[in-house]
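Note that one protein chain of the assembly has been removed; the remaining protein chains are unaltered in position.
As written, the chains take the letters A, B and C, and residue 1 is the first residue of each chain.
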Amino acid sequence: MKIALLLLLGITTLGMAHPPSKPRGRDIGIPFNGTPGKFNAITDVPGVLVGYTTRIEGQGVWKVGVGPIRTGVTVVMPTGKTAKNYPAGYFIFNGDGELTGIPPIHDYGIGFGPIGITNTNSVGIVRDAIGAWCYQKFATKNYLDFSFGLPIVGETWDGVLNDINGLHIQKEHVFSALDKAASGPIQEGNVGGGTGMVCYAFKGGTGTASRVITIGNKSYTVGVLVQANFGRRPDLLVAGMPVGQEITDLMPIINEKDGSIIAIVGTDVPLVSSQLNLVAKRVTMGIARTGTYGTNSSGDIFLAFSTQDVEPDPITKITTYKSIGKANLDVVFKATVEATEEAIINALVAAETMEGINNHKVYALPHDRLRDILKKYNRLQK
Amino acid sequence: MKIALLLLLGITTLGMAHPPSKPRGRDIGIPFNGTPGKFNAITDVPGVLVGYTTRIEGQGVWKVGVGPIRTGVTVVMPTGKTAKNYPAGYFIFNGDGELTGIPPIHDYGIGFGPIGITNTNSVGIVRDAIGAWCYQKFATKNYLDFSFGLPIVGETWDGVLNDINGLHIQKEHVFSALDKAASGPIQEGNVGGGTGMVCYAFKGGTGTASRVITIGNKSYTVGVLVQANFGRRPDLLVAGMPVGQEITDLMPIINEKDGSIIAIVGTDVPLVSSQLNLVAKRVTMGIARTGTYGTNSSGDIFLAFSTQDVEPDPITKITTYKSIGKANLDVVFKATVEATEEAIINALVAAETMEGINNHKVYALPHDRLRDILKKYNRLQK
Amino acid sequence: MKIALLLLLGITTLGMAHPPSKPRGRDIGIPFNGTPGKFNAITDVPGVLVGYTTRIEGQGVWKVGVGPIRTGVTVVMPTGKTAKNYPAGYFIFNGDGELTGIPPIHDYGIGFGPIGITNTNSVGIVRDAIGAWCYQKFATKNYLDFSFGLPIVGETWDGVLNDINGLHIQKEHVFSALDKAASGPIQEGNVGGGTGMVCYAFKGGTGTASRVITIGNKSYTVGVLVQANFGRRPDLLVAGMPVGQEITDLMPIINEKDGSIIAIVGTDVPLVSSQLNLVAKRVTMGIARTGTYGTNSSGDIFLAFSTQDVEPDPITKITTYKSIGKANLDVVFKATVEATEEAIINALVAAETMEGINNHKVYALPHDRLRDILKKYNRLQK
Partner (left out) sequence: MKIALLLLLGITTLGMAHPPSKPRGRDIGIPFNGTPGKFNAITDVPGVLVGYTTRIEGQGVWKVGVGPIRTGVTVVMPTGKTAKNYPAGYFIFNGDGELTGIPPIHDYGIGFGPIGITNTNSVGIVRDAIGAWCYQKFATKNYLDFSFGLPIVGETWDGVLNDINGLHIQKEHVFSALDKAASGPIQEGNVGGGTGMVCYAFKGGTGTASRVITIGNKSYTVGVLVQANFGRRPDLLVAGMPVGQEITDLMPIINEKDGSIIAIVGTDVPLVSSQLNLVAKRVTMGIARTGTYGTNSSGDIFLAFSTQDVEPDPITKITTYKSIGKANLDVVFKATVEATEEAIINALVAAETMEGINNHKVYALPHDRLRDILKKYNRLQK
């Protein structure tokens, strides 16, 4: 019904980041630990912006290059619309996917520019478009200009619903997501790169969550954004409950599809890249709590960044990094695991039933039945 | 003779691998997925042997070098008492620990000889003793003899209960565990390297489990053995239930101790080292299901091996590896996650309350209360 | 049509792979160890194809989006124009660069499809174009079609000579290189992705070399192709001689430019991915012999593949890999080091003086002076 409306309008929603009015995981009584930030979103981390372009166009018979189109692009900007570097780390839990821009993070521990997430076959154009956008914003007149950078772009595969080989993401869709990226509350479910994704054989997509933590005498935020396109139905756990074994109907046409998840973890906790690699590894545990076991054909790749400033002193050439002592990493790890689990569940809760190519239909996780299951297992939060 | 002397002084159990008569996780109604092998143990994998030496001696006031002693050594022999190489992979989820023998596995994907697990401060002596034992068994007369190998030894830290700085593991304890290593059912809980370990602020230690899987037209086994010494009480989940938040008493003197877990995954599925690295990564997900988030000060290191033969042909110099096609790895991954979770719970279920140095007491997980909690959450298996 | 237009405006050479008539390193008396294959090229490895598109258009004043253009794209096809997977490994010696397609190689050790090399800012379009070409060639009618793959594309930065921010590589340039890729002798120097590159402050670019080796009772080939864009003049060694300290003139406008090198190693030696990772690491040693020390701002990324077949048996689901025994890897390592060094020197020897944007001029390594230096140091080969 909402879908139908969108289809009639042939909507391409560029860069929207409006407040969600839909219930989220917590609203329907799923018990989660920890204290979320104001918007329970990665944008709770000061300075972090998120932008989307969503393309939901056409319906019915699949014709490569025409549609139906069910895809988009998500951008996360760690240092806003600036040319500042940021410390970054990553972890490849399952390598059947892509994340461009890995080598500089691996060796130099530094990220630059916006992070994109899209469908598998559009990684290249999103990568080049981010570079072109950065060049447009930040270029010097010098021919030794590196403002194009080595853009960071991840992906998951939306070919069950979307005409993925039709390559429907263009440069202007990326520019729009970047231009309109904003702080504040963000949409979840069928938006941005997550538009056409499937998770545990329910409609998946984009999800987010955050945690507020205290280290020493100061408060910090850890935020996670996921593009969730993974998991098989029987494995789905919600708050430890075997939801996937309770809801065995509402299956899409493909019930053994593998998939992927991209997770971005951002924080204002001062961390160096080796520590951010550890944070990225913890995402694995958040995912595990939703029941999957990391199937092949899945690209489960996680990026973590800290928003601390890393410019070297012009005289000494020395950068002064701040870094939480080892013993205090635990609250960051815990926040990462919790927010990852919640972001995935939020994606499932927010995503709405969608019809795609050849009328493939993927159903939303039904809120009422989820609530019933939580009740059955005495886990419904008041 | 020295051994006999030790036996007089206390309980030094050398290399015992007797059938357990105690209830295990499944026996008390915890729901686990999948089909275990005959003994639900790593020894279900054909050819794999396990041996223990357990030292439980002295009590009361702690005196470094004297005791009380609550420690031991565990050995896992992937290819029995032979000098055969085996394909191996590993994953360091949390690097605050030790696993010797990593570099050859990292680069050449090949393991050689028995794998040891002990307490942190005895890694060196166990390593050298395994090498000496291999030399004794396998040495040629040639001075270019490498039968000593590059032994693989992991550890967790038992200083809460054991006089760890007293260095109570000697060469003969290692030799005994190796000599008496056997197939069949194996002990769990306060045995071998796991003797003095603590897990989720309950008594932890050694645990094991296995899964029987089918690939193509053949049946295979995946077995896991863990030395579990990790986790904080409030985080403990059993079958997704917040057991750690339900049982808040029975706390040891140290309630915020961090810890570690070593996991060994063995299988007769023909896998190459790159695939075994993936299997080792999946252990993370099995651990995550028990509730931890991978704290600092923890060495969470996982080794995986396949028992396939890897000797090169003498003429062509070519080794013929067999390797499950990518799409069929999923059942191995799933078995690894499931058996890891169950092995940890088995360690908790088997371990008995122990008093160590200065009468520190660590309590066993009470079976009856665990059963009550499962019942409360409607998760008790009949 | 668009291509024809481009040809009218300048020299856009699509997919040419003609025999070089120019002298190569060996021809001018540089001493190299080992026995090269028939063409002393990566194409000596049976089944391996190479294709280029070279764009050299316009001259004089630099105008972004217009030119001058000095760039191109190189493709290497490990299994020819087929959809066969191949075992692959990689090594990031210096991570200030990009190689897409790393995660599947890291985790699954398998590559698929052609490998592209281009300029830094065109990685995305080359990646998507390779995917589109594969889809066009190999697509099934099934919507679960993954023939687009996760294309492997590397890069070096040609902004000293080329209007790199003008983004002059288009999809048709990539398609042309792919369509015309061939076996046999291949061009070196200012061709393909190497067109506008600079090496040790001389004109650099594309270079290749190969070695024939014997293992057991059989002969094999190891081939290397490099895109050489790295090194500072004073550091240049040729056959161990300090050539960079002997030729201090012929400097380009930028004498402290950093750079990068992409190296592709191919072989018909049966190797598994963990072994190919080791082969890729050895590239570092070949590069070191030319004098550099791996500066920052350099993306030194190496990919290695074996052409052995890796399809699983349909019944057992088992792939039978062949793999050279550990002790016989040495000849492969030696061949890789030697062929890498020679491929770099070949790139320097083949590249011709070029003028690019704003009339920046980068000089060819003068053959006569190189010969004089070899003579001075008693190293000239007859």
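The rule we apply is simple: contacts are C-beta pairs under 8 Å (C-beta built on N, C-alpha and C of every residue); 3 or more make two chains touch, one makes a residue touch a chain.
Since we're looking at a predicted model, the values are computed, not measured.
S.K.: Which is it among B:H106, B:K218 or B:R369 that touches the chain not included here?
M.R.: Touching the chain that is not displayed is residue B:H106.
S.K.: Which one touches the absent chain: B:N40, B:N85, B:S122 or B:T267?
M.R.: Residue touching the absent chain, from the options given: B:S122.
S.K.: Please identify which residue in A:G37, A:P78 or A:G109 touches the non-displayed chain.
M.R.: Checking each option in A:G37, A:P78 or A:G109, the one touching the absent chain turns out to be A:G109.
S.K.: List the residues of chain C that touch the chain left out of this view.
M.R.: Here the touching residues of chain C are 93-94, 237, 239-242, 258, 278, 281-282, 284-289, 292-297, 326-327, 329-330, 333-334, 336-338, 376-379.
S.K.: What residues on chain A make contact with the chain left out of this view?
M.R.: 107-110, 215-218, 270, 272-274, 277-278, 312-313, 315-328
S.K.: Applying the definition given at the start, please give the residues of chain B touching the unseen chain.
M.R.: Given the touch definition above, chain B has residues 62, 92, 94-108, 120-129, 131-132, 135, 139, 143-146, 148, 150-151, 153, 157, 159-160, 164-165, 167, 254, 257, 296, 299, 301, 357-358, 360 touching the missing chain.
As a convention for this text, only the chains that are shown with their structure count from here on.
S.K.: Using C-alpha centres only, name the chain that sits farthest from chain C.
M.R.: Relative to chain C, the chain with the farthest C-alpha centre is B.
S.K.: Quick check: which two chains are joined by the most contacting C-beta pairs?
M.R.: The largest set of C-beta contacts joins the chains A-C.
S.K.: Which chain's mean C-alpha position is nearest the mean C-alpha position of the whole protein set?
M.R.: It is chain A that sits nearest the middle.
S.K.: How big is the gap, in whole Å, between where the Cα atoms of chain B centre and where those of chain C centre?
M.R.: 46
S.K.: Give the residues of chain A that touch two or more other chains, as numbers and ranges in rising order.
M.R.: If we look for residues of chain A contacting two or more partner chains, we find 94, 296.
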